[in-house]
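In what follows, a structure is listed as structure tokens, so that the remarks can point back to it.
Yeah, one chain of the complex is gone here, protein chain that is, but the others are all in their spots.
Note that the chains take the letters A, B and C in the order they are written out, and that residue 1 is the start of every chain.
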Amino acid sequence: MTRRSTSTIRVRYGETDRMGVAYHAHYLVWCEVGRTDLIRSLGPSYAEMEQGGVRLAVAEATVRYRASARYDDLVRIETRLERAQSRAVTFAYRLLREPEESAEGQAPEPALLATATTALLALDPTGRPRVMPDHVRELFRRLA
Amino acid sequence: MTRRSTSTIRVRYGETDRMGVAYHAHYLVWCEVGRTDLIRSLGPSYAEMEQGGVRLAVAEATVRYRASARYDDLVRIETRLERAQSRAVTFAYRLLREPEESAEGQAPEPALLATATTALLALDPTGRPRVMPDHVRELFRRLA
Amino acid sequence: MTRRSTSTIRVRYGETDRMGVAYHAHYLVWCEVGRTDLIRSLGPSYAEMEQGGVRLAVAEATVRYRASARYDDLVRIETRLERAQSRAVTFAYRLLREPEESAEGQAPEPALLATATTALLALDPTGRPRVMPDHVRELFRRLA
Partner (left out) sequence: MTRRSTSTIRVRYGETDRMGVAYHAHYLVWCEVGRTDLIRSLGPSYAEMEQGGVRLAVAEATVRYRASARYDDLVRIETRLERAQSRAVTFAYRLLREPEESAEGQAPEPALLATATTALLALDPTGRPRVMPDHVRELFRRLA
């Protein structure tokens, strides 16, 4: 189990817009890539919860954009679980532009592209909020 | 029931890419908007087929791009059913840039942006090709 | 000039996810549809600002999800300008599921799907924040 996960994606051509930078809505997609990687580390317990019909739906999302991501940029997504409650979990993200290796071999600093948080709510199969199963709550609490 | 349907969409900012034009993959999304409108005209029979577990999945798609769509362009999607078979239906599309009203009140010609076809295959709930129910085949045959 | 704008979109098949509802990142795309319609009402002054190299970039976005939008739902986007400053403007949105006409002719209430805000920052051609031209600031102030 990892308390934080690090994922990387490369900005796709179709993710840019006519300003020449990555369109802002895609940052939420990238956050989900990070969240998926963190949740995968929880192992089979989480998948069993989903098979039992309990799913986590995004209830609130906030993104603060600091710098533009460009086509072909390598973006690092750092994800951590910020808060775990009985019906909800909140994830926090930092998106950074990974510096490409330079010719001189020096390592430039990664640039902060955005910070974000998403709160997810546990829903039963009919879409109503519900308490998460005990063993899943326990998993999330240990991550927080 | 309409033999052809006409739909219109406006190109969204997030659909453009850094070339300043609509990204080519979105044309398939627009074709689906047209197909949905044509299929809606089939009435409840089609929805009943889906509730019965038979769904149509895209098996082949071809797009020929003629001119670029730009941000905020009004795009007209003309959809018709080209061929109906027992397990498959093929739709054909024409995407045109709808001319905006000009100051002089003259009506400029719409510009052809793309033509496309998609072949859809009927699948059972396990994902295997199957024959469409008789009444749906009959509906599609009358459209073709 | 409109102080508020109302736009409508229909949820596309490709906007749903495997939960069967509209994927949460698309709500930001729909907000932009509403913002575009509101800004269009500003007339040529805004377009001239863009041609002069000043553009508005999303600096912060917040979405609160209340109910799920489903495939083929008609979504109404209400947009208003919440705050106008010299370098930034904040827009607020309400997304509602437009009730389809019922057989009995009664008008059901629209359901609130989400509320959102986006703060946009004026950037010069090099990507640095800058003060908006006077006449554009004046336009935004009258909207707020």
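Note that in this section a contact is a pair of C-beta atoms (placed from the backbone, for glycine too) under 8 Å apart; a residue touches a chain by one contact, two chains touch by 3 or more.
Everything quoted here is computed from the prediction, not taken from an experiment.
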| item | value |
| --- | --- |
| Residue in contact with the excluded chain [from B:S41, B:S68 or B:Q85] | B:S68 |
| Touch with the omitted chain, as defined above, among C:D17, C:D124 or C:E138 | C:D17 |
| Residue ranges of chain A at the interface with the undisplayed chain | 10, 12-14, 29, 32-33, 36, 72 |
| Absent chain, residues of chain B that touch it | 19, 21, 24-26, 28-29, 32, 55, 57-65, 68, 127 |
| For chain C, residues in touch with the removed chain | 13-14, 16-21, 23, 25, 71 |
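Heads up, the rule we're going with is that only the chains that are shown with their structure count from here on.
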| item | value |
| --- | --- |
| Per-chain Cα centre nearest the global Cα centre, belonging to chain | C |
| Contact pairs, highest-scoring chain pair | A-C |
| Interface residue overlap between copies chain B and chain C, same or different (over half shared) | same |
| Length of the line joining the C-alpha centres of chain A and chain B, rounded to whole Å | 34 |
| Between chain B and chain C, centroid-to-centroid distance (C-alpha), Å | 27 |
| Residue list for chain A, restricted to those that touch at least two other chains | 19, 21, 25 |
